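For this view, one protein chain was removed and the others were kept in their places.
Up next, chain A:
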């Protein structure tokens, strides 16, 4: 019986076998005893190989390495201090709070994963160290917060320890022994159900009986499966192939090995459900039904007929084809929460996937410290320690009576990085008869968002469109009092110049992005445009203009949310599609729901 915990142990065993080859694992779990236990297991399996921890905010000198100043001064020659990447060579580097990893750090980690070496070009020293590391990204993110995709894409495994009780990790004897008699396969598939863990998992691999049969074309099988699951990056099938090879050991890759590799590597990366199963399946369906369903899926996603090896006659093995098995195994292992998201049709391709902890903008005055660099202290803040460090090696070369001889070139200033601030641009349809009510709701939502803005350090702006054009009613602000005053005099009524409204929102979003902020656009409309960009009336032209404006908005790659205040299925849905926006029908919006939806868009 595979439970999430045995899967996690399995991943630990595989990872320990070849940390660098598999890249590593994303462990989604809060800090706690289960996670600690898993890490202990990994440490045991790694044996003598290193397991290092990368504390959040670690600077380049510790991560990459640099001049070891005490040793340099003591020995009188440059000594290079190795960084964590080099120290973890051959083992794993554990990254706590990985969802907060900055793009800069994740790029350094990715470079080490790709090259297997770390290049040091720092502090007057150039060197290259082996850094064949695997990564363990401890993801404690909530909601939409995730680890950087650039990093996760390079790691073979993703496990979720969330639903595992401590008891499950402690009592191995409580589980039924393996039903496989020969024990030749590393992963015995069983049809047993039972134990409390099954409720959390609910995705058993359906029984199959021709394991051991070598699969003729494992590469094609994995690529087909990956395509059916909507996995774009070729690293998915490539890593799955490595895992399958490792599971199969010296023998040929068989269906069981492929199925397990697909289950461990491909399933957690799924971005869509296999073609014929767009609707959420009943989790309680019988195994027989599931097998039937999955056989259908597989046939729907077969590779083109010109794909050579598939045409060859296969062994007369009973049961479904290996492709179907692999896909069904992967499909069955898609985590429940991911399944719900995918089945809900939520757009998996949000324009900005960097998360709230996006690229930090350098700021000379404010922000969190991000190292030091050579510079003029008149234009920044002097970093005294870094300055003394920079001066130290040269003391012998600089004659003089002073105890410490510091030159202008030694001066270091603090580098500060500011997290981008989110500006929510509310673009509201103030036209027509319902305007009064809708405007009141929008105003209420803006005020609610502003009330939280102080804590979130966010700003809110309001664009209203009515009559012949759009107006910026409230420029980006976090001042509640000012917002109340500006919003009070907002009139409603007239035509619906939707295109003008979207253009104004897009212009504002561009301005915000240029200023280093992170815009989020919330459009509140029923989508029934009747005034074109030119200001002239006419539904057809107005609609065409509105869709063009929506596409322009999509090209900005900022998160957009369309709240449909009309009867669902009218213009607003098409608008949302054109803007690649999240679409929420909200016929009777109240201020609270509105604010909540906008928060969701920005998160």
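As a convention for this text, a residue touches a chain if its C-beta (ideal position, glycine included) is under 8 Å from a C-beta of that chain, and two chains touch if they have at least 3 such contacts; residues count from 1.
We adopt the following convention: contacts and distances are computed from a predicted model.
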The chain dropped from view, which UniProt name applies: "Ion-translocating oxidoreductase complex subunit E", "Hydroxyacylglutathione hydrolase", "Mg-protoporphyrin IX chelatase" or "Aerobic carbon-monoxide dehydrogenase large subunit"? "Mg-protoporphyrin IX chelatase"
Tell me which residue among A:374, A:536 or A:596 touches the hidden chain in the full complex. A:374
From the listed residues A:21, A:141, A:475 or A:537, report the one that touches the chain absent from this view. A:21
Which is it among A:96, A:130, A:537 or A:585 that touches the chain not included here? A:130
For the full complex, which residue in A:116, A:377 or A:444 touches the chain that was left out? A:116
Touching the absent chain in the whole complex: find that residue among A:272, A:440 or A:552. A:552
Listed in rising order, the chain A residues that touch the chain left out are 6, 9-10, 12-14, 16-18, 20-21, 37, 40-41, 43-45, 47, 49, 60, 63-64, 67, 72, 76-78, 89-90, 103-104, 107-108, 110-111, 114-126, 128-130, 132, 148-150, 153-154, 169, 172-173, 175, 177-178, 186, 219-220, 222-224, 226-227, 232-235, 237-238, 241-242, 246, 303-304, 306-307, 352-354, 359, 362, 373-375, 393-394, 396-397, 407, 409, 503, 506-507, 510, 548, 551-552, 554-555
